[in-house]
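Omission of a single protein chain aside, the complex is shown with its protein chains in their original locations.
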Amino acid sequence: MANSAEVDKSIYYVPDSGWYPVFLAFGLMLMVTGLAGWLNDVSAGGTGDATQSTVGFAIVALVLYFWFAKVVEENTAGLNNESLKRSYVWGMGWFIFSEVMFFAAFFGALFYVRAFVVPWLGGEGDKGITNYLWPTFEAAWPVVQNPDPELFVNPVQSMAAPGVTDVSAWGAYLPFYNTVILLSSSVTVHFAHDAIKAQNRNKLIGWLGLTVLLGAIFLVLQVAEYVHAYNDLGLTLGSGIYGSTFFILTGFHGFHVTLGTFMLLIQLFRALKGHFSENDCFGFEASSWYWHFVDVVWVGLFIFVYVV
Amino acid sequence: MIKKGVGVLDNTEQQILAPRTKVERHSSMKNQLCRMKHRLWRMTVALASLLLTGVAAADELNLRVGVTDISRQVYDLHMIIFLICVAIGVLVFGVLFWSVFNHRKSRGAEAATFHDSTKLELAWTIVPTLILIVMAVPATQVLVAMYDTGGEDMSIEVRGYQWKWQYKYLDEDYNNTLSFFSVMSTPREEIYNQSVKGENYLLDVDEHLRIPTNRKVRFLITAEDVIHAWWVPDFGIKRDAVPGMLNELWTIVEEPGIYRGQCTELCGKDHGFMPIVVEVLPEAEFDAWYASQVSSELVRQESIGEAMTHEELMAQGDTVYGTYCASCHMANGEGVAPVFPAIAGSAVAMGPRDDHLKLVIDGVPGTAMQAFGRQLDPAQLAAVVHYQRHAFGNNAGDMSQPQDVINLSNGQ
Partner (left out) sequence: MSEVIHADHHDDHAHGPAKGLKRWLFTTNHKDIGTLYLWFSFAMFLVGGVLALVIRAELFQPGLQFVQPEFFNQMTTNHGLIMVFGAIMPAFVGLANWLIPMQVGAPDMALPRMNNLSFWILPFAFGMMISTLFMEGGGPNFGWTFYAPLSTTYAPPSVTYFIFAVHLMGASSIMGSINIIATILNMRAPGMTLMKMPMFVWTWLITAYLLIAVMPVLAGAVTMMLFDIHFDTSFFNAAGGGDPVMFQHIFWFFGHPEVYIMILPAFGIVSHIIPAFARKRLFGYTSMVYAVASIAFLSFIVWAHHMFTVGMPLAGQLFFMYSTMLIAVPTGVKVFNWIATMWRGSMTFETPMLFAIAFVVLFTMGGFSGLMLAITPVDYQYHDTYFVVAHFHYVLVPGALFSIIAAVYFWFPKWTGKMYDETLGKIHFWLSFVGVNVTFFPQHFSGLAGMPRRIPDYPLQFADFNMISSVGAFIFGLSQVFFLYVIIKAIRSGQPAADRSWEGAKGLEWTLPSPAPYHSFTHPPAVKDEEVLG
């Protein structure tokens, strides 16, 4: 029976038991209960106390730092074998799939509203009779006239893209720039990967740095866009289904860009410290896959939220 | 289809209940245990006989046949599907148990070694598929028949509220000609076991929805607050009442009678206490009733502005409060913290009268507090506000008159 007490390390690396997971779970719980308390208080008109959620977040951040540092350390010490690396690849791949499904929920909501709900409320389609309840509502997308403008204040204007031929308007259209920026950042991160394969550290640092920079610019522009929406267009989370879908999709995308940028930044620091070799750069690769995923989501967003 | 057991009166009783007197059943606590035993025994017998004689025969254990063409089609479909399932079950479980009894080690059975058979596996893929197709054909037919909307003789808007129903009779242009609320009328004492449970326990309302026989009645179903569902089993129709959205439903009832149903979508605290009662009247009788309602409604509208005394206000206020407010603010005015605030000692009920009136007329948007200005008439509104200001230990010491309500409403 091929079963001795020792696990064959070349095939399988069993990590030590450790305190990270339990503390991470605890930190998460602190963070979200704190957040829930805070939200409830603010919604009830209070000022909210964010201490607990901040502490929770700090615990989460710290644990993640130690945890990842440990994994990197184990890897540089040569403990990780081929099998574990494959597991990491599978893990990251399925994680990204789960993120795809998370966005699918919001895209699904957008499509459902546009294809069914808004026409029905406006008197079109199979359940057009619903218009009986909203006699003044007319179906149009973007919805700038809500069924009940007293509860959901109409936005002054939507974020929809200008007509295809309206070149001058495109010149002033932020999302267009954002698309260009994000698409090019996918290219630059790819060059960075090539640089690892070519064992050219300077190039790696250059391309990766540029990617991070592009990510940061995207975020700045996104914030500018939100400010514009709130201040100039009267487009807010509370301005009906258009604002709801717009902000939840772009908002969660922006949140993912933030995460992605942060991940790439960490890889940049690692690159500066001399990590990564042409056949061992999983941390970088995982971050770059994530980056490509965020990019693809944006393309979908740009098409369905802004243009079509 | 056989109209077995379809009665002229209340089907709920006729079909579901074996004859017995409920009044007697609940008369004394002492006999409770004995009755329970009796009931258990009767159920055991019923179950056993059911299993022995085949389920189809046992009427009180089955779906209701109902009183519309659709409900009978549904019943037939139900029986077809059910019997097919029983047949498959008998076959499948028969083989299983035969094997269990005969292929056991203790009987010396030796295990065979086969473990595959493409032919067999194909067979038990294809045969069930065919059976399903057989089931799908009538199912599709009945469904299509149900979707045969249009051509109605009259329309009624059905609106679900926490926890009551509102019915509005509409004319061709969807104008409201007559509307009223329908609230459960089973007394609290019965629910809390302080008095004998009546015949239609939990299934009685103050105002029946009345419709005529043999006319196609179309229901436009919606809700004010959360999702409810409007269901009359004997008509074979059920549809969700979704706030802000409209659903359509229709029926043609042949038999006059009183038909009862319940809200069937969880809608909060008193979901179990918002029954539906439809009274189907012969056509002429319905027309007469309808005409008299519309005209008496006009008369009532005219007398509405008249002033009332403190006693009159308190008396009417008590009734209105019990019907419309007590489900949330509770009969004792204590509410259910923190969701439903107390009226006793409430800053609003002790504060300026007009603010109180306005709050009740307009409700609090985005909460369960409804805009009662759209549900109650000025007299009722004045009465209930006056009542709230002078009951549960509140003592505002002012008067609220119907005219005040009218003035406030016009002032907006």
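Think of it as A and B in the order they're written, each chain with its own count starting at 1.
The rule we apply is simple: contacts are C-beta pairs under 8 Å (C-beta built on N, C-alpha and C of every residue); 3 or more make two chains touch, one makes a residue touch a chain.
For clarity, every value in this text was computed on a predicted model and none was experimentally measured.
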Key: Residue numbers in chain A that touch the chain omitted from display   = 1-9, 11-12, 14-22, 24-26, 28-29, 32-33, 35-36, 39-40, 42-44, 67, 73-74, 77-79, 83-84, 86-88, 90-91, 94-95, 97-106, 108-109, 112-113, 116-118, 120-121, 125-127, 130, 133-134, 143, 146-148, 151-152, 236-245, 247-248, 252
Chain B residues that touch the omitted chain in the full complex = 12-13, 16-17, 22, 36, 39-40, 42-43, 46-47, 60-64, 73-74, 77-78, 81-82, 85, 88-89, 92-93, 95-96, 99-100, 103-106, 109-117, 120-121, 124-125, 128-129, 132, 135-136, 139-140, 142-144, 146-147, 162, 190-193, 197, 200-203, 221, 225-227, 229, 231, 233, 236-240, 242-245, 247-248, 261-273, 336-339, 366-368
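Definition applied: only the chains that are shown with their structure count from here on.
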Inquiry  = Counting only Cα atoms for the centres, state how far chain A is from chain B in Å.
reply    = 45
Ask   = Can you list the residues on chain A that touch chain B in the complex?
value = 120-121, 127, 129-130, 132-134, 147, 150-151
Message = Residue numbers of chain B touching chain A in their complex, please.
response = 174, 220, 222, 244-248, 365-366
